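First up is the structure itself, then whatever we jot down about it.
The complex appears here minus one protein chain, its other protein chains still in place.
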């Protein structure tokens, strides 16, 4: 059997197990294990499972993952995020759809303090969804907005997705993180414009709020936003200004969030403990998938699948545009079924060498890929952010409702993706100023 | 010649374009060519099927047939073998001497036994140009070295040498070196000039110090000994001969490769900074061989290192600054 057939069978088995509800990490791991055993033998299988898990988890580059999660967890528990949301809400109150706008702005701000799109989606669901439902907003649009704006955490540094990408391709982490800032801000702006346009046609989705908000309330709310600005400076400024390498930014950010929270007397020993436990648990979930995905990608390589596909791509003379279109198509289709972290881990080791062969700018390609996996996180049926929203909504939001509500945001995402492809400088300019 | 049909896999930690890595590729292709296509070797570049630290286990366990890794990284499991890479300064001046030294050490019984115990047989080794400092500030005198954060490379002995001169050996991920040099979280990279320009450090570290710590073998091509012992003699001869040729071609090309790197470095604005008190540096530099002897004796391995000291002292004599 050729590599192509082997790989296709493996993908079919993988999708079958996923459909049965087998966790992504287990499905990837078991299919890769069976595939290695059948194509290369037990030795390769056992040795890979011997060396990979410890090597990967003890890699210093990856230490930022639990630290970024910890930082977001502390910031969330200390109420730093709800301060931000309240401030955005009060400031934007006179604008149509103010709560949607506030959600987008506050998520963009929180994205600068959190590296995880899932954390962002679930935190904002608990905070912003009840508010929006209380004011009679369309639940699907409200949930969709939260899930979509949650993707900002993956673009605006700190970003776990960027760190994973850098690790998979040995790209400089700092430049990648900085390269995400402009596309992140652009995405947030596009959401706001998009929401505004949407509400021209369907004003009933966001009825005006009947709250009276005074300038005094606005002033007091804005005065509390310093904490997020400080955290943002600590992480982005530290990396951009060269005070510490990106790998250390996680620890500094987490400790910074802790010091801020303690100084505001908003956090107790119990919250700190819960944040640490949560960081351990979420990192354990992420690493299980990354380990399994890396092992799966090694199986695809050594079975000859990737070599044969690469040869096909090169022989078909797709060119850069063709390759990009194929890449987008792959992510769209796979992204419907596989969550973003797994997708990144599965697809990048296989697409990156082809991109290199085609001499595509690696930083730009990285941001396009991150954008694509963020889109995958909000495309039904399988989208990590959608699940985070549904889980945190505690039953007040039905899946079908959310899947409808997310659709306009997916359209906006594609507009932004088009802009990034048409104007690569949006991505590549900022890192060059470092 | 009648060769058996073999299909082998080679795990490589570096990209194919990395300086001198091409000779590993050449070796694989040449073995295939000279065996009339009977021996096929598929190379998996850039750590695709195992990262730098994983490849030793892959070869040792026979999970892949062949693998390139840096033995210096495995100082704990290969205490004897690793020093032929990890001991630097005043050991081997030129790549040619380092090349010969590595060959002489691999031929000693203690190292051969140590490798055999790990199911390893060394086929070829790569020796780059000498290790030097590329810094983001000029190193004019020995005193300038104090407090300098220098990237520490694999091996237990490099940090000792650095600390003896007041440098701060700093562990930095490969992907963060250039950023570190630019932003000042790292002062110097430490490595061959052709690696520095390959990684694009010339603008981040434009001051190239003439402190020369000598050369040593960095990456080695290993084969699982169990597989090796099972090959017919003609296969072993073919692989050994082609490896020798590959190493000779690599060494023959090295001067030009390094010169090209120096040109690229200078073209990007890099400059060579001469140390004003080289004598002081030489006087201050510890005798790494003695330090190593002391530590190994302390660990009860005096007998085992006895055959290694001679070739090392011999190589040391060639050192000139």
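Letters A and B name the chains as they come in the text, with residue numbers starting at 1 for each one.
What we mean here is this: a residue touches a chain if its C-beta (ideal position, glycine included) is under 8 Å from a C-beta of that chain, and two chains touch if they have at least 3 such contacts.
Please note the rule applied: contacts and distances are computed from a predicted model.
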Problem set entry | Chain left out of the displayed complex - its UniProt protein name, from "Elongation factor P", "Response regulatory domain-containing protein", "Quaternary amine transport ATP-binding protein" or "TRAP transporter small permease protein" | "TRAP transporter small permease protein"
Seminar exercise, completed: Contacting the left-out chain: of A:53, A:136 or A:424, that is A:53
Exercise. Out of A:155, A:192, A:206 or A:248, which is the one that touches the chain we can't see?
Worked result: A:248
Seminar exercise, completed: Among listed residues A:18, A:75 or A:147, the absent chain is touched only by A:18
Problem set entry | Residues of chain A (touch criterion as defined above) contacting the omitted chain | 17-27, 29-30, 33, 45-47, 49-51, 53-54, 57-60, 62-63, 66-67, 70, 243-244, 248, 250-252, 254-255, 258, 273, 276-277, 279-281, 283-285, 287-289, 291-292, 337-339, 341-342, 381-382, 384
Problem set entry | Touch list for chain B against the chain that is not drawn | 72-77, 82, 147, 149, 152, 154-156, 159-160, 168-171
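Throughout what follows, only the chains that are shown with their structure count from here on.
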For this session: Between chain A and chain B, tell me the centre distance in angstrom, where each centre is the average of that chain's C-alpha atoms.
Result: 39
Problem set entry | For the chain B and chain A complex, residues of the former touching the latter | 9, 44, 46, 48-51, 53-54, 57-58, 61-64, 171-176, 178-180, 182-185
Problem set entry | List of chain A residues in touch with chain B within their complex | 40-41, 43-44, 46-48, 50-52, 55, 60-61, 166, 170-175, 241-247, 298, 301-302, 349, 353, 434
